[in-house]
Structure formats: structure tokens, C-alpha cells
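Dropping the structure in here first, questions after.
Certain chains of the assembly are absent from this excerpt, and the rest are unmoved.
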């Protein structure tokens, strides 16, 4: 794929690194000469110094051929206008970093942004769960935040120790979808028994996640 | 719970907001008077102006009673030292923002950091997947990055259209763990049939995720 | 009318002054406290300190009741996003300052901007004409730049001195639409004679303006 990244800060840098590892073609556009130099010295890709709110800059970067443009400058409004401009110029797929979490949904839609990225807001949700529920080993949100997958450790006190999957009662809209036994990922069937020391992955709709978690621990 | 947040930037602000919504007690410490004033004006919590690398600041904030301290200043080293100091002063649980992704693991462990947060690195991985694999509707990483859960849309071209779960061959270490039919979350059993228009959630170990995805689309 | 001005710089200030003189209700929004204070001290209107890219700021300013919003901050992208947000929130009429003259037309349309203002570009065109054509006393552009109205002084050398309007040949798409004689504005008819010392106003389509001017001087 051919991907244009606008903004060579930490996020742009890491993204470029990952995409290069997967052998995509990547170009980074940044206004700041120092940032351009730094990236050129560390990554093996094309760096274009320029202002991506200008049509000519995006055209020079090959926006018409790009499979995606990712707007990651430090300013929401600039990212939004770049996204709109990129869409008008033919970019297939536009991902945009937005710092403010309460931007009007309709505004973002109208700008033609395909993927909205909220690094701070995402991190905030993640931290909040992990620090307030220590028995949760890890968690992730899926389906645009509608569902949640939690990893829990089964201790001797767990309500479901020794039970088989079919014997466990849990609210509809949730399920134990996997287990780790000695770090092996196992997809359980009805007869699988839950043992002390296993880690289980539970999928649950977001609004019942809390209830599900309590039914198990 | 009683939670101390150090650093009142965007991330600290959003985290405080979420924790307050869940009725935890939160205190924010920041060195900058303007940030303190801004937060005091917008959130209903205690804001303490001070330097959290000083013992007396953390003690005044009640570190001994705190269930968790979250270090979110803009500087990695400051966050790391605050974390170590907080641990020494008795904080149960310490979560720390680290910008650089290649910090020596042993260093972080030695500092007593329980949860490491990489907002930029996390966002970079997420964006990378979504823009290069447009058929993936959403995705999340779980088990500290060892496994991945993908949401895919079933189109007429999908290799598994019309098949029952039991008929689908997929690599071990992976499973279709849920379906959305008309936005209802369904935990499939062996007889469940995969229809056009459904969205499926697939769990897979990270190293085979790509193979799994291709076996389905 | 009720008009919201975003940005309290020179342009916003002068606009507010004119609108107040015509007895409209005006509110100015600016992020900078010093600018807010300065305006409050000099103009008799409501000044709101805030960030107009946030829905709540515009709502607090009464965007739903506003007849117009004028975005005049120093940054094009911010003006553009404010404009889009204002349109979505119900502003009837949106005028926006854009510094760059080559912004994609479709982008501006998509943002719902009703009136685009280019102070620098407008001034550049105006200066260019006046300094390179000293016989032009003043000029203005009308019909979104498609036509031009020039004021010329009739000297003894003018090709049309002593002629009646009906005797003057000039390219189609142009006309002498008015005269000043001793500062009195006169709308000529076919018999009006052009005398030395008069100033004439000529309307011409932009593309023939130069030809028209030369046919007269």
C-alpha cells in the first residue's frame, strides 16, 4: 500500500516504523525542517518538507495514488482540514488524530474522516479500568467501544473455579471465549473446566461488563 | 478508590473525568498554576499545585492511603522517578506514561512500575492495522499484545459464507468467538451458520493473526 | 441582527465597530484574555473568552439565534473548522477569513462557508491596478471578480474628450455608467458630453477591462 503520513512527531514516527516493517510504501510530510532531517536520518522512507493544507503539497506527495492519508499534526483543526482536502483530492482512506473528545460527530463525518484516532482518550479509558480493577490483567475495547474483552486470572477464590463452561452462568451478551493454560491459547468447548492459575478471556457487551466481571471473581 | 494523578494535561484530564464518573476519589497534582486553575474550574476534585518528585508533595497528597498513582507528566524521566518514589512511599499500584517505546524492560521493572502506558505507540499499532486492512472493522490487542481480536464484515466474497462454525477450518490458536447479527452480540456454537452481513469477532494469537484473517476473507 | 465574531484582532475589531454603529447586536469570542480585556475597554459589546472550535463555546454565544458568524482568527484551518461547526449548529450565514488564495474551491464549499474573505489577496489586486495605471483614480471589483469598475479622469489627451456618450465606441460588455462633474454624481444619457476635468466610472467585464481603458485614454 502507499500511505501518506502528515506530521512527524512520536505518533507519526512509530506508525511509519510499523508500516515500513510490513513493507508498505510510506511518505511523511512535515513543515518543520528539523523534524524532516531527524526522520530522514532514522527511517528509510521519503520525507517531504511542506504544508499539507496546500493542494500542491498533497499532490506532490501523490495523494491521488495514495491508499490512505493519516493526519497526525499537533493541531486538531489542521488535521481536520487536511483530511477534508485529502478526501476531495481522492484519498481512499483518511485517518485523523483528534485531541478533543467532544467534537461534534456530524462535523467529523462531514469532513469525510474515515477513522478518528483519540490517543489520549483511548489511553485514559484503558488506565481507568486497569487501576481500579486490579484483578483485570489486561483489557481491550472492540466494535468501536460497544464490547470489551477482559483477561482475568482464576484464583482459588474465583466463583467459577472447577466449573465446566456449560455450568457457568453468566449474563447473555457475554462469554468466556478463550483460556490461557501455561500460556497456551485454548478455545474452550462446553466441557472445558476452569482451573486455578488459568487466565480467561471474557467477551462482554460494554454495559454488562461490570456485572459479568463480578459474577466470576 | 483513592487515586493520585500527576500531570493535568489532556490525558490526566480525561482520566480524572472517567474516574470521577465512576465515583472514585481523585486528586490531580501539577506544577503549573494555570493548569491547576483550569482543572479546578472544570472538574469537581482536589487539585494540588506542587512538584511530585518531592516526598512532601506526595505525602501531602496522601500517597500512603492511595490505591494508585498515575504519572502522566510530559517527561518520561520525571514520570519514572515519581513512580519509584511513589512505590517507596507505599503506593499500591503505579501506572506510568512512557513515550519512548524502547526503554529497557528491566529498568522499568526495577522502578516498580506496575502498568506502563504508551499512548502514541498504542495508537500507532491501531492505525497501522485499520488503514492497511480495510476489511477489518475494528481491532484490539489483549494479553499484553500476545493476542488480537478482529472484527470483520462477512461479504458475499468471504470464504466462509454459508458455513457452520464446525465446518470452518482455521489455524489452531484462533477462533470465531462472537458474531453480531443486527448489532446483537451472539456467542456461536458449532452449528451456528455464518451469513452475509454478519460481523464476526475472531480471536487469534498475534503471530498467526494475518494467516487467520486471510483464511476467512 | 445578531452577529458572532470570532477573533478580536484588527479586522474583528473594525468589523465590530461598524456593526455597532449600524446598531446590530455583536458578540466577540477570543481565546486570549488580554485581547478580550482590550476590546471590552474600547467597545460597548459582549466579549466572551473561549475556544470557538468547541460546541459549548458557540452554543453559549447563542449560535442558534445568530444571523451570522464571522470567523476571523489568524489561522485558516481554525477558521474553516469553526465555520463548519457553526453551520452544523445552525448559523444562517458564515463568513470566513482565508489567507491562502489557492484553497481548493470544493473544500470551502463543503465546509458550508457562505462568504470567503481574502483581505491580503484583495488588497494585492487593488494596489497592483492603482500603481501600474496611474490614470485610474480608483477601482473596484464586483460580481465576485467577474467585472470591474474604474474611475478615470478625463484630460485633454483623452480619446473621448468632447464626445457624446452615443458617439463613443467601446467593446460590448462595457459602459460608462456615471460621471462626476464637480463631485456631483451624474448618470449619463446618450446625449451627455464628456468634458475635460470630469471623472468617469466605467463598468467592464474583467477580461476586456484593459482594452476598454485603452480605448478611452
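Observations
The first chain written gets the first letter, and so on, giving A, B and C; residue counts start at 1 in each chain.
Keep this in mind: a contact is a pair of C-beta atoms (placed from the backbone, for glycine too) under 8 Å apart; a residue touches a chain by one contact, two chains touch by 3 or more.
Computed from a prediction, not measured in an experiment: that's the story for all the values here.
Sequence-identical chains in the complete complex of this entry number 8, based on the file rather than the 3 shown.
Following the convention adopted for this analysis, only the chains that are shown with their structure count from here on.
Counting hops only between chains that touch, subunit B reaches subunit C in a minimum of 2.
For the pair subunit A and subunit B, the fraction of shared interface numbers is greater than half, so the two copies use mostly the same residues to meet. Located most centrally within the structure is A, per distance between chain CA means and the overall CA mean. Subunit B and subunit C have CA centres that are 52 Å apart. Our note on geometry: subunit A versus subunit C, Cα centroid distance of 47 Å, whole angstroms. Per-chain CA centroids place subunit A at a distance of 9 Å from subunit B.
Taken residue by residue, subunit A touches two or more other chains at no position, since every residue touches fewer. Touching subunit A in their complex are the following residues of subunit B: 1, 3, 9-11, 14-15, 17-19, 22, 24, 67-68, 70, 93, 95, 97, 99, 101, 115, 117, 119-128, 130-132, 134, 137-144, 147, 149, 151, 173-175, 177-178, 180, 185, 187, 199, 201, 203, 205. Of all residues in subunit C, only 53-56, 75-78, 80-81, 84-85, 88-89, 100, 102-104, 106-107, 110-111 touch subunit A in the complex they form.
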